[in-house]
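Written below as structure tokens is the structure these notes are about.
Showing subunit A:
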Amino acid sequence: MSLSILIIIPLLTALAVIFCRNAEQVKWTSLFGSVAQLAVSGVMFFQYNALRKAGEVAQFVFEEKHTWFSFMNINYHIGVDGIAIAMILLTAFVVVAGVLVSWNVSHLTKEFYLLLVLLSTGAYGFFISLDLFTMFFFLELAVIPKFLLIGIWGSGNKEYSAMKLALMLMGGSALVLMGLLIVYFGSAASCGAPTYNLIEIASHRLDFSTQMFAFPFLFAGFGVFTAMFPFHTWAPDGHSSAPTAASMFLAGISMKLGGYGCLRVAVYLLPDAAHEYSWIVVLLSAIAIFYGSFATMMQKDLKYINAYSSVSHCGFVLLGIGMLTKTAITGAVMQMVSHGLMTALFFAAIGMIYERTHTRQVEKLGGLLKVIPFLSTIFVIAGLCSLGLPGLSGFVAEMTVFQGAWQRPETFYRLATILGCLSIVVTAVYILRASGKVIMGPIVDEHHTHLSDARWNEKLASVILLLAILAIGTAPFWLTDLLNPGSELIMNQLTAR
Partner candidate 1 sequence: MSDSLALLLVPALPLAAFLLIFLVGRVYFPKFSGILGTVIMLATTVISMATAYKYFFVTGKVDGVYQHLIAFKFTWLPFSENVSIDMGAIMDPISMVMICVVTFISLMVHIYSLGYMKGEDRFAIYYSYLGLFTFSMLGLVLSTNIFQIYIFWELVGVSSFLLIGYYFDKPSAVAASKKAFIVTRFADAGFLIGILVLSYYTGTLDFETMIARLTVPGSELTAITTAGFLGVSALTWGLMLVFMGGAGKSAMFPLHIWLPDAMEGPTPVSALIHAATMVVAGVYLVARLFPIFAISCPVGLDVVAYIGVFSSMFAAIIACTQTDIKRVLAYSTMSQIGYMMFALGVAGYGGENGLGFTASFFHLFTHAMFKALLFLGAGAVIHYVHSNDMRDMGGLRKHMPVTHIAFLIACLAIAGVPGFAGFFSKEEILTAAHNSNPIIYWCAIATAALTAFYMFRLYFNIFWNKEYHAHHSDSHHGDDHHHGEAPWSMKAPLIILALLSIATGYIPFGNFVSSDGQALHSEFHLTSAILPVSLAIGAIIVAMLFYRKKNAVPDKIAGTIKGVYTGALHKFYIDELYLFVTKKLIFGIGGTIAAWFDKNVVDGVVNFSATVGENFSDTLKKMQNGKVQSYAMYFFTGVLGFVLLFVFLWDKF
Partner candidate 2 sequence: MSDIGLGHFLIVSTMLFFIGIYGFMTRRNMITMLMSVELILNACNINFIAFNKFLFPNQLDGVFFTLFVIAIAAAEAAVAIAIIINLYRNRKSIDAEDADMMRL
């Protein structure tokens, strides 16, 4: 199948949205587009599995390559492996849920959906790119929609957050750009001519000094996107100000761009540098994990809680990547998928609660289980997923990361892993604190006694995400089967010195 369809569908959807006449049409068009995308992603997943089963050994399948700027060796080059497919599936799920959750956006509905769809285009494009330029193109494509989504439809200190987010992400992509240029010109020595071709660069290993030079830029740059400590500060403000769907996209998809980039570009292309720098990565991610969870503890706003916990959870992604063992890398990708789904669900739940109660302050909420049982249940399940309850995706991913991380025998790495393990206790503390207050306990505000429970679209959105979470949580083997060849290749790259 043609992989470009993954970009074409959202673009067509966007085009159709532009020509829609009223809000209803816009919503249904977007829903249709996103569901179609989900279906295509699903088909792709099965086709991929079938190909692999049939003995396909190519690293990336469904490759497509068109010359874009021949002189600079820039190609529109796309293809996927298992990791990319996992990310695409994640995106597709979150997009459908995001579209459904935003069903009652009444202010500038058309623009809202247009930007959502554009944002998802960026994510899809990023995940399927095999050309660094194409990748960067899609990476930056996703920045501005976020700014507008937060700025126009956000709440609270939205201008500040939107600006901060846009500028920090731009800073991240500036660093990535530096790194890409270094890689590009560095590849001249190993590949014959400068190239952006990911496969080619990987197969002709870059020389050591280039790697060492480029790695900090690339890793820090992508690190900004994935809210790595200390570049995470856009995340809490951005998430909390964003409208529900945008929070879902931000935390569920956008932060994963960074993680995927770290893995696919920084680690895969610069394996020797990754070895050299891995202690820094591990140090930063261990700090992020622990620090994020402690910072979460002090938050009063539900979205801030989830935002900081996202910082902590994305720390696991980087921890897994930084450990440079196959299991840990698989775990990191699983954590990306899992966190994407889980945090999207969490933000959806928070958003739906906020829509009803008009507050996100923990102390102003209470006993919601009695009035809105469905939403409360979703909230609790998302929370439980966040704290790593078995049967839900978070557990599987975190355990894989831990298991992989423990394979590094050095004391420093062990301590980082132990810190990670202990952080799940802290996670439990803040999740239970929040849900204990918000969902359980007595009703605080008498206005909250007459809230209506979830509508069909909200239920559908939650259920879709929940199903994905359960699919990973109860039967993780399909995901590991999907991811393992990919992480094995990265591992080969890392071990072949």
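As a working rule, a contact is a pair of C-beta atoms (placed from the backbone, for glycine too) under 8 Å apart; a residue touches a chain by one contact, two chains touch by 3 or more; residues count from 1.
Selection criteria: all candidates are chains of the complex that A comes from, given by their letters.
As the structure is a computational prediction, the values presented were derived from the model and not from experiment.
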{"item": "Subunit A: touching candidate in this complex (1 or 2)", "value": "1"}
{"item": "Subunit A - residues contacting candidate 1, complex", "value": "164, 168, 229-230, 232-233, 236, 291, 294-295, 297-299, 326-327, 367, 369-370, 384, 387-391, 395-396, 399-400, 402-404, 406-407, 409, 411, 417-418, 421-422, 424-426, 428-429, 432-433, 436, 439-443, 475-477, 480, 484"}
